[in-house]
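For reference, the structure I am asking about is given below.
The excerpt is restricted to a subset of chains, each kept in its original location.
As written, the chains take the letters A, B and C, and residue 1 is the first residue of each chain.
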Amino acid sequence: MSKLRVAVLGAQGRIGSEAVRAVESAEDMEMVAGLGRGDKLETLVEAGAQVVVELTNPGAVMGNLDFCVRHGIHAVVGTTGWTDERLAQLRTSLAASPGAGVLIAPNFSIGAVLTMQFAQQAARFFESVEVVELHHPKKADAPSGTAARTAQLIAKAREEAGCAPQPDATSTALDGARGADVDGVPVHSVRLRGLLAHQEVLFGGEGETLTIRHDSLHHSSFMPGILLGVRRVVNTPGLTVGLENFLDLG
Amino acid sequence: MSKLRVAVLGAQGRIGSEAVRAVESAEDMEMVAGLGRGDKLETLVEAGAQVVVELTNPGAVMGNLDFCVRHGIHAVVGTTGWTDERLAQLRTSLAASPGAGVLIAPNFSIGAVLTMQFAQQAARFFESVEVVELHHPKKADAPSGTAARTAQLIAKAREEAGCAPQPDATSTALDGARGADVDGVPVHSVRLRGLLAHQEVLFGGEGETLTIRHDSLHHSSFMPGILLGVRRVVNTPGLTVGLENFLDLG
Amino acid sequence: MSKLRVAVLGAQGRIGSEAVRAVESAEDMEMVAGLGRGDKLETLVEAGAQVVVELTNPGAVMGNLDFCVRHGIHAVVGTTGWTDERLAQLRTSLAASPGAGVLIAPNFSIGAVLTMQFAQQAARFFESVEVVELHHPKKADAPSGTAARTAQLIAKAREEAGCAPQPDATSTALDGARGADVDGVPVHSVRLRGLLAHQEVLFGGEGETLTIRHDSLHHSSFMPGILLGVRRVVNTPGLTVGLENFLDLG
């Protein structure tokens, strides 16, 4: 079987350089080009790249993807900053190049994506649910974007199933003790030296609890998801948003 | 909306008496009969029972179900001891009474069932997986039946996905340190005063781990699953084995 | 060896009736009297009680202890409502009866007491520390009294050691996300159906975390601490406040 010919855009960045190593280590892939700031996109065509891993920045990503789509190169995109306008623009350019596939994912950690999927599936079966996320103390926002998104997905699943509000007899509380309220789901943010990124979703019902915990201990946790995206995007024309669409769950 | 008319067989047992209370507390159900040893099954017909919760023993269950099926009464069955022969016999009697539905479930804890389902879904995405189950010290078997079953389901999912064997460089080990081998999945059994029934499935991949933990803190944890079964079995003719079939996952 | 002669005051209450069973099960104790509302304290003398377990209510406890101390009967006290005035009054009555010993403990769970002790010992070695407590959803106060007390003890230990404030770069936060501030220690309160009483103290330093977790799964968790108190109070004249004084730690 011939190997997939893969290029990395943003190859000198922290995540980009890990992506280069990950592609080089994958037995079914060949690393054909690593482009940094100032390198010409034509190199991708000359190198015969079939798939590009796009890890640059919001200022560069639209131009890069436009080039790739026009040349029939598939793309797996970790760059952020997506708006409805940008997604519409990308869809338009994909419509003109029907063979090309693009995967945009806000999170390439398979563990984080599965946590959100399982949390949605479990949401309607339990009376109580809370989210605890734990991160290093240099983090600026609380709760984390992943935790807020998880709580929103849980709240939506509960609403669709017609769940009653969560039981909570708290009548005397210190400010903040019961966490932040995200669509009715309490979210608690712990900041602790020594940690990286961790999240626990706790469900409680009559006589039992179910806990789904994701621990990200190293930034390399994004690599298996990126490689999975590369393998799948070549057979998935058009735009796909979210790695969960490639996990064949359920 | 009229309430579901529910009867309990084995109503004086530990689980049975909890089931009676659970049915009585459910707003959409009416408890119409609770039968114990020696009570006549005809009572079920006289009471107009639509669903029976069968919590007796392997010696009584076949006769009870035969009666129910013949009288068009649906059944949710927690009694154990099912063999292929028994299942075949039950299917035959159901074939002659096409409206009746029977749910047999080895585990009515929704948390335990979801743990197994999620573990199967996650299995093919991680290089490593181990199971740790923790129970009270009066338990006779190790590992628990649920843990062994969970490990088997994980192993099957990994095999179907073509996963490589788990990495493990252990070259010097004390006997037992690496747990029991269940189809290639290490299973560890902890016995601790103060615990009831707990299970953790730990998945590990590049830079991240995913943990699914189920804690059963009281035997009442079976009740929500039994009630869910009652609500669903009335619209599910024929034989269903496993509560997971009623959870509409994925 | 002769057995310790023990009586229980408040023997019909929920904790009291468990205490009666615990004393009856202890090989080195003899249950000589169980008194309820309206029973005469003279029974204690007639029964030859050496130690009383006092589990009544704030309205009754002072009279009960005054009687015990005057008659040279030792006491292990779980009743709450202690003020500086009440403690002073008790010390005065003990001064007049120098052989008698009284143990008052706000918490008889050995696990809870050890958690607080270890948390104080560890406090000065880590840059970060937070407390997460998890309880059933019928609890009225948040955080729990034990969690608040634990945070205060940690804060005091850090202050005495001259620790710097905890690192925390949070600049954008939803209300409540970072928990309640108890003397500079964030405390988070989770309320979940299925739980009883649980507490986690998380310490974080360069490259590592230390977690001390206490799970109370049944109210019987107070019994080993009560029995330990009974055994020790007979040799500890005067007033002792806090079970930790009988644990011979460090």
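Criterion: contacts are C-beta pairs under 8 Å (C-beta built on N, C-alpha and C of every residue); 3 or more make two chains touch, one makes a residue touch a chain.
All values derive from a computational prediction rather than experimental measurement.
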Entire complex copy count, 3 subunits given: 4
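One rule holds in what follows: only the chains that are shown with their structure count from here on.
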Chain-level touch network, classified as line, ring, star, complete or other: complete
Leader among chain pairs (count of C-beta contacts): A-C
Residue-number overlap at the chain B/chain C interface, same or different (half cut): same
Separation of chain A from chain B, taking each centre as the mean of its C-alpha atoms, in whole Å: 34
Chain A and chain C: spacing of chain centres that average the CA atoms, whole Å: 46
Gap in Å, rounded to a whole number, between the CA centres of chain C and chain B: 39
Touching two or more other chains - residue numbers and ranges from chain A: 126, 203, 205-209
List of chain B residues in touch with chain A within their complex: 109-112, 114-115, 117-118, 121-122, 125-126, 203, 205-224, 247, 249-250
Touching residues (chain side chain A, partner chain C) in the complex: 126-130, 132, 134, 137-143, 148, 166-182, 186-195, 202-209
In the complex, chain B residues that touch chain C: 194-196, 215, 217-218, 221
